[in-house]
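Every protein chain of the complex appears in place save one, which is left out.
By letter and in written order, the chains are A, B and C; residue numbering begins at 1 in each of them.
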Amino acid sequence: MESGFYGSSLDGNLKCKFEESGLANTHEIMEKAVRWFRSRSIFVVAYGTGCGAIEMPPTFTSRYDAERMGVVGVATPRQADLIILSGYLAYKTLRRVIRTYEQMQKPRYIMTLGSCPINGGMYWDSYNTIKKLDDYLPIDVSVTGCMPRPEAVIDGFVLLQERIRNGEKAGWEKYDENFEFYKENQKRVLGGHIDPSYETDWYNLKSGGKA
Amino acid sequence: MIFQIILLIMLAYVVGFIYFGLYRNITARIQGRYGPTVYQSFYDSIKLFSKNNTVSYGWMFYLGPVIMATGAVLTLVLVPVFSDSDFLRSVTSQGNLFVLLYLMVLGPLGNALAVGTGGNPFGVMGVVRGLTRLIGLELPFYIAVVGLIIAANSSDIVHIIDVQKTAGLNIINHPLLFIGAMISMVGFFGASPFDIPGAPQEVYSGPRTEFSGKFLALLMSQGSLFAFAKLVLIVDLFLGGADSLVMLVLKTFTIFVAIIFIGIVYGRYKVEQAVDFLMKLPTLIAVLGLARIVWFG
Amino acid sequence: MDLASKLEKLSLELVQKQDYLYSVTIDFERLESLLLSFLNEFGYITLDSINCRDDLEDGFFTITYCLQTEERDHVVMIQTKIQRENASLPTMHTIWPQAEIMEREMHEMFGVDFPGHPTLIDFALEYWDNMPPLRRDFDTLEYVNSMNPFREQRNDALDAKEEMKKKREAKKAAKLKAQQEAEAKAALEAQNNPSDEVKNEE
Partner (left out) sequence: MKNDLKNTIKIFHGPQHPGITGNMSVELDLLGETIKRAQTHVGYLHRGFEKLVERRTVVQAFTIVCRICVPEPDPNEENFARAVENLAGLEISEKAKYIRTMVLEMQRLATMFLWMGGQAGSIGLGLIPQWSVCDRDYMLDLFEELTGGRVYHMYAFPGGVRRDLPEGFLDKLSDLLDYYEKRIIVYNNTFFDNVIFKKRAIGVGVVNRDEVLKNGYVGQTMRACGIQKDVRKDMPYLMYDKLDFDIPIQQDGDVYARAIVRRDEMLQSIRILRQIIKQMPKEGDILQKIPKHRKFKLPADDTYVQTESARGAMSYYMAGDGSEKIRRMQVRGPSLVHAYTLLEKLLVDSELADVAMTMNSLGICPPEIER
């Protein structure tokens, strides 16, 4: 993959043109500007995967008001830059989350709330939740707590904005680079049934319940 | 001429986005919070233009936003911005209200074509809702426009503005027509209670569900251009146009705030309820206004 | 209570467990007919919940049906025992529609079969290929370890048990030290003022 193709706002061709005409700086400045705009406008698709979903309404409504920082919720993953995974993920949820994440357009970021995606949290011995989310998806910001308060979530937004502004390597770049690693992990834990496919009667399975 | 058209589009782009930012800001204040900055929509649109796009359903899918943007730009250049000066009047003399009304429907049609290729059920559902709603929205607005044409004896917008200079503003002379047109304008702006096509609780983002990145940015830009064009059209038709930039901003902003205030306190109709409502009350009001013009001058 | 005398005719005993809570224990063979007579004759029209308890040591499941009357002012638990191996229960979904989902859940979580049940599909689990998870011989920790690697501890992470032990020992040591110091002090004082001690002794 050509480096900088996704990471930079401008593709290599344009960069060359700038450099040819002695305007290498312009490219840098524009890059910086685009990064600033990206940090200033974050569209969130809030996937309420767990308990943390209960602190999402306060974060986005009038008392804490994340919208003043340019963080605004959208309905579909196609339009979103950031997906918030608010808590532990059951295996069943992880399948949907992977699909949702892969539907998002680059650059895309992941933020998790709570301790459970980090190390299992309260449900460390639960048979139906995953313990280490960063094996399966690249996480940009983890907000700890059970659950994190809205202030902490907003702090997470600020951290993410700083990272975007500084041009640090984001999770989706790691996902592209280590795609096989992530897919292998996903396959291991989800037993090969990763994507909800349109062919199988996904919801009328009679797989389980064998005594 | 070309220069003026480009200037007009830029003006509309800036004013439209600032209005959209103000819309978010004012809504936020009513809801008891600070809200985003006024320039937030700029940030959003620039960010979206810089996003990658990996979704493709064929060329028709790409063409949809372009057709919508074409409709918006053509509408814009056919609406006279200032009443007195020829500045920014662009090609208004080439068209009239009928062309304008036709062009206003171009956007939804282009949208329908693109979303149809996209194949997302929510998008299709949103388009069907949008077109159904359009039937209801157009009726009172067209009746109001026909009334104005009869009253002014011309379908030229410039002439309608000129008539208002001598005979008084249309909002005072024909208040019934104004009310009918305003109610359908609320719908044209996608404010509650007529924000049915993109109802997030029902069909995600409706027609926009599959659009992302640059196409979403294009949709947003055409939305703001179109919003500005519609506001100017209402000002031209009912408030006698504007002779300076200050007056233009003042008059359009008043209309805009009225639409926000109507929208914020109402929930969302179901689509058949909306058509039912629009076919009854605003249509009745507009028809009464039309009858008044026809029989009493 | 009225119900108690009615049950006595069926040679069953009604036990009051708490306020507003009664229980009846019955053989599996008579369960279905008793549930029907509770519904049709005694007026217990609401099925509140069906619940299964795994008594692994004794080798059976204890099934509890919680019923309420129209008044909803008390609960009667009807309990029965079924074999753990190839467990099977009559389905109640034709009588109480809500039993359908409760039985589906029990089928998934305990592996109890319900012949005649229309929708014994997955309830909460997906692609589950282990034994039903709520059976007590299912070891969830072992399953977790086989599926998920745990995150390694941070270098500066402390073991809570060890730390508590250390803390306790430190506390003990401090206490001992204080005691010794006090003793030493007392001894020192005694050395310094032998006369006092002598006086005391006297």
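To be clear about the criterion, a residue touches a chain if its C-beta (ideal position, glycine included) is under 8 Å from a C-beta of that chain, and two chains touch if they have at least 3 such contacts.
These numbers come from a predicted model, not from an experiment.
Among the displayed chains, contact with the absent chain in the complete complex occurs for A, B, C. When the missing chain is restored to the complex, the residue among A:Ala33, A:Met122 or A:Val158 that touches it is A:Met122.
One of B:Gln40, B:Gln164 or B:Ser192 touches the chain omitted from the figure, and that residue is B:Ser192. Remark: the residues of chain A touching the chain excluded from display are 45, 47-51, 53-55, 57-58, 61-63, 73, 75, 77, 88, 90, 92-93, 96, 100, 122-123, 125-129, 146-147, 149, 203.
Seen from chain C, the chain kept out of the figure touches residues 17-21, 45-49, 51-55, 62, 64, 66, 68, 70-75, 77, 96-98, 100-102, 109, 122-126, 133-134, 136, 138, 140-141.
Seen across the whole complex, the unshown chain contacts chain B at 27, 30-33, 121-122, 125, 129, 192-193, 195, 199-204, 264-271, 273.
Assume only the chains that are shown with their structure count from here on.
Centroids of chain B and chain C (each the mean of its C-alpha atoms) stand 62 Å apart. Taking each chain's centre as the average of its CA atoms, chain A and chain B sit 35 Å apart.
Taken together, the chain C residues at the contact with chain A in this complex read 86-87, 107-108, 111, 113, 120-122, 124-133, 138, 140-141, 143-144, 147-151.
Within the complex formed with chain A, the residues of chain B that make contact are 24, 28, 31-37, 40, 43-44, 46-47, 50-55, 200, 204-205, 208-213, 216. Residues of chain A touching chain B in their complex: 6, 9, 34, 37-38, 40-41, 43, 61-63, 65, 67-70, 72, 74-76, 78-79, 81, 105-107.
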